[in-house]
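Excluded from the complex is one protein chain; the other protein chains are retained at their positions.
Presenting chain A:
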Amino acid sequence: MSKKLPVVTSRGGTVEPPRLTPAPPPGRLIDSPRFPAQAKVELGNPVQRKNLHHAMTTIRDKRARVAGELDNWEDLRLAGEAIKNRTLRHLDTYLVQLEENLTAAGTEVHWARDAEEANRIIVGLVEASLGETREVVKIKSMATQEIDMNEALEEAGIAAWETDLAELIVQLGHDRPSHILVPAIHRNRSEVREIFNAEMGTYGRPAPEGLDTEPKNLAGAARLHLREKFLRSKVAISGANFMVADTGTLVIVESEGNGRMCLTLADTLISVVGIEKIVPSVEDLEVFLQLLPRSSTGERMNPYTSMWTGPASGDGPQTMHVVLIDNGRTQVLSDPKGREALRCIRCSACINVCPVYEKVGGHAYGSVYPGPIGAVLTPQLRGVTSAVDASLPYASTLCGACFDVCPVRIPLPDLLVHMRHKVVEGKKAKGGVHTESAIMKATGRMFSHPRLWAAAVNAGALGGKALTGRVKHFGPLPWPLSKWTNARDVPIPPTESFRAWYARTHHEDGSLK
């Protein structure tokens, strides 16, 4: 294995060796700032806000239209939920069955507990299969994003090329994906052209002279740039949308055909898949191949659906591997409530309807999974100990739009509250004094003692009386209320509470005085 080592210079210092692929932003996602802090930064990017508003509005409307045209949409959602629940309940059985059938079909199965083990396995498999060039082509995959596989390969001196158009834009832009389905959603056409012009030449075929911002021409430039990589690479790496337990079949749905190129041109195919991606049988795809495209891209059917069951003699990759990754999933599975998030089929419908996501984009979430599903899944996979993970469950108004569109009926608002509870329990277990916990404890006491509350209501009216005639509404108030009054007026309390009005006008039995 030829690990990249620092180069010793003539002066005795060391410099980092040149990178094979564009460097992503420095630092680890888990060390990201808390959501509110990064959200404020993102809100200050007007181009991104415009891009997100435009893209989210379009994709939301498309989803609503194609989901609405099926009479049995709610039945499909219920079926999707039921199939996934059964799978998760018996995951141990289905995983063993899957392994048997994958092996029988000629696919080698590898198990990885965490990201590090997965990357070690993948690097080893790639090393054993490389051709003349140390590079692999990739199909868009959330699992490989989750384990930061590209950087592990880069470390090992292997270039991993993204072949999905949006992933390519992100990679060439030294950027991170901001969305699980459309990772470059925060970019517009002009930005894409700039990235292609500036970067393509460094990593392969340059962008054509005089490239304009027509989507067709931008896609054409990417096609030409990628073509030589498709033809050269001996190894392709994919994820999978579904793994069929009773046949050992893997399924990928995609829009661009880049996946089909990877799945047919390479000699070796390595598929990296989360253990929850199983469906028990091929018939179950009837449900999910309707739910997924309508929920994700808002199409009745996606342009390419690839299904393969081991290598086919003389056709396509002759060596196939599946790396099954846990990486926190069994920990999620151990929580009977939290495990509902494992039903997720990564369609992104919840992200597309989320009004919080639309304002800030995916980079504020410090995770490869943004939006409502990211806010419940990430803190479960990684725990709630880091600053960003503890802030994610609060990155929602609990407006409920996400549950309504989820094709597998994940109760996202309930899970957000469930995770908030876990954050609070974690805080309590750590001990010490917290302002919020103290306020909540006092509020809880007041609301469970009617006399205390009645006194508070009276105090409010007294305050109202004292202020009447002096001010109409509150201007700036001190912290933490300043968070409200910095942008909004607050009326002063009225001079008579409701209960005082009722007591003045009614007897206790409801009759009028």
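The rule we apply is simple: a residue touches a chain if its C-beta (ideal position, glycine included) is under 8 Å from a C-beta of that chain, and two chains touch if they have at least 3 such contacts; residues count from 1.
Here is the rule we go by: contacts and distances are computed from a predicted model.
Of "Succinate dehydrogenase subunit C", "(Fe-S)-binding protein", "Carbohydrate ABC transporter membrane protein 1 (CUT1 family)" or "DNA polymerase-3 subunit delta", only "(Fe-S)-binding protein" is the UniProt protein name of the chain excluded from the display.
Only one of A:17, A:36 or A:257 touches the chain withheld from this view, namely A:36. Touching the omitted chain from chain A are residues 35-36, 39-40, 43, 355-356, 359-360, 393-401, 403-404, 413-414, 417, 419-425, 436-437, 440-441, 443-444, 446-450, 453-454, 456-457, 460-461, 473, 480, 483-484, 486-491, 493-494, 496-499, 501-502, 506, 508-512.
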